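The complex appears here minus one protein chain, its other protein chains still in place.
Labels A and B are assigned to the chains in the order they are written; within every chain, residues are numbered from 1.
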Amino acid sequence: MIISVASGKGGTGKTTVATALAQSMSTDVCLADCDVEEPNARFLLHPEISREENVFVKKPLLDEEKCTGCRQCVDVCQFNAISFIDNKPVFFDYLCHSCGGCILKCPENAISEKEVLIGKITFGKKENINFIEGSLNVGQAMSPPLIKEVIKQAKKYKDVIIDAPPGSSCPMVEAVSAGEHCFLVTEPTPFGLHDLQVAVEVLRTLKKSFSVIINRSDICDGKLKDFCKSENIPVAMEIPFSRKIAEGYSKGISMVAVEPNYKIKFKEIIERIKLCSK
Amino acid sequence: MQQIAVLSGKGGTGKTSISAAFACLNKKSVIVDCDVDASNMHLVLSPRVKEQGDFNCGNFAVVDQSKCIKCGKCRQLCRFNAITEDFIIDKISCEGCGVCVWNCPSDAIRFEKDMSGKWFVSDTKFGTLVHANLGIGRENSGKLVSYVRTKAKEISKQNNIDTIIIDGPPGIGCPVIASVTGVDKVLIVTEPSLSALHDLKRILELIKNFKVKTFVCVNKYDLNKNITDEIKNLCLKEKCNFAGKIAFNTSFVKAVSLGKTVVEGFDNNLTANLEKIWHNVKRG
Partner (left out) sequence: MKICISSEGNNLDSNVDARFGRCKFFIFADTDNMKIDAVENPNTEAMGGVGIKSAQLAVDVGAKAIVTGNVGPNAFEVLSKAGVKVFTNAQGKTVKEAIGDYKNSKLTEKTQ
């Protein structure tokens, strides 16, 4: 089963929970870190790294001899990624979405594709956990193609926990779309509630099954729980604030390493999801 | 006039709480919430919306079923798997590239503007707040960020306000870049964890390209004093200014739960500390 862990707001404990979920399983599982702009799961899991693979996306490549300077590619590009200088198109890879439009449009077949490096995928292992991490190169604009690649690799495993990027835009959507269920990790502050509401809207649009995990559940009032109740959103788990866990996190010690009792709880919520999905 | 962007790299370090505190301490600024994906400043500044508008956050294709001959060409050409077997285009997956639109043999596909973005100009106790929300699942390209920043600059000029405080988004992608372009100073709010240290290095690498005066402050520093020291050393190495450090303080949550900034009468020591940090950034 593929389970994604997302948050809406950053810093609510998404990676902490994703790692804890993976560490609570007794069978083989894959932990896929799709927060490719700032991947952090490795700082809690400490996997033994086995290999790295570069990830490329296709960008246009011009055959100058065939090009007649008709400029149709410039006009068809919806992302303004092509300029026209000295009677020839000039491509801006940074803005290109790799849609293939210019290639299709060119009447002279003068545009083909080249591979451009956008980041890498790192593979590793820690006990029964297979670790896959996507890391976007600094300066690269777009995460979704790399996230897609991480998920492709992760799908080779039967059970996958996806650590999704924060927010509710394209990268988060890419990561949670692959999952059968999403745990939304939040905190009971106005920030947490506000961003949860946006994330809920996304998941409902995607028609994904989801439930909420309230981290640091005792630091604020009950408005978030009330929201979940009024919206019929199941609260899978509440984790009270623990300075011990926070300090452990800062040193790279995972939640279930600091508090092993939590393993049973995380295992339970996964079992419940698996049962419901049957 | 100076523009100061507050970033974090990693989410959840306290960036928004601290930007809001600066807005309060500065008494009158133009404040811009550039975290359009998950905008939060309005939760602590009690804004009264004066002006608002819809925002075009991209285009998406729509199939006119009455004209569709179900030839499947669009599905064949679409690189984003956005078209279902029933020839319905999934708005969320659609990138707006237009390939299906101009390749459809029966002209059955049209482009539509996605106006689900919203921008707002609001009054707050500490100046004008410019904020926005991206439509859900839309591409956060930086366009909406640029839009709110432009509005903020216009407002600061019209009203002779000398400081623009920008609450930036997490990460290192397009929207962060759009938040930092053309600013005078950047403050990175971080925390003393291995993850945050890793993310700090990445965001510092990004900011190097912008040649802006860079400051770093560590929130919740007492959770790990060793890493706090590592961050200080990193600042020395990377030639950025260490603006200060803040101990873990429950006032942060207390303040936001009351819809206030953290310097509005919660903890005098915390307020004094934040005043010092703001002074370091503003005058530095």
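Quick notes on this structure:
The definition used in the following text is that a residue touches a chain if its C-beta (ideal position, glycine included) is under 8 Å from a C-beta of that chain, and two chains touch if they have at least 3 such contacts.
Because the structure is a prediction, the values reported are computed rather than measured.
Taking the full assembly into account, the omitted chain touches A, B. When the omitted chain is restored, the residue from A:L95, A:V116 or A:V235 that touches it is A:L95. Only one residue in the set B:Q2, B:N56 or B:S116 touches the chain that does not appear here, and it is B:N56. Screening B:G53, B:G72 or B:G182 against the full complex identifies B:G182 as the residue touching the chain left out. Residue positions on chain A in contact with the hidden chain: 74, 77, 79-86, 90, 92, 94-95, in rising order. Within the entire complex, the positions of chain B that touch the omitted partner chain are 56-58, 96, 139, 141-143, 146, 150, 153, 174, 181-182.
Keep in mind that, in the parts below, only the chains that are shown with their structure count from here on.
Annotation: 18 Å between the Cα-based centres of chain A and chain B. Partner chain A is touched in their complex by these residues of chain B: 8-13, 16, 37-38, 40, 43-44, 59, 77, 79-80, 92, 95-99, 102-103, 133-134, 136-140, 169-174, 177, 191-195, 198-199, 202, 205-206, 209, 220, 223-224, 227, 248, 250, 253, 256-257, 259. If you check the complex, the residues on chain A that touch chain B are 8-12, 15, 37-38, 40, 43-44, 76, 78-79, 97-101, 104-105, 136, 138-143, 165-171, 173, 189-191, 194-195, 198, 201-202, 205-206, 219-221, 243, 246-247, 249-252.
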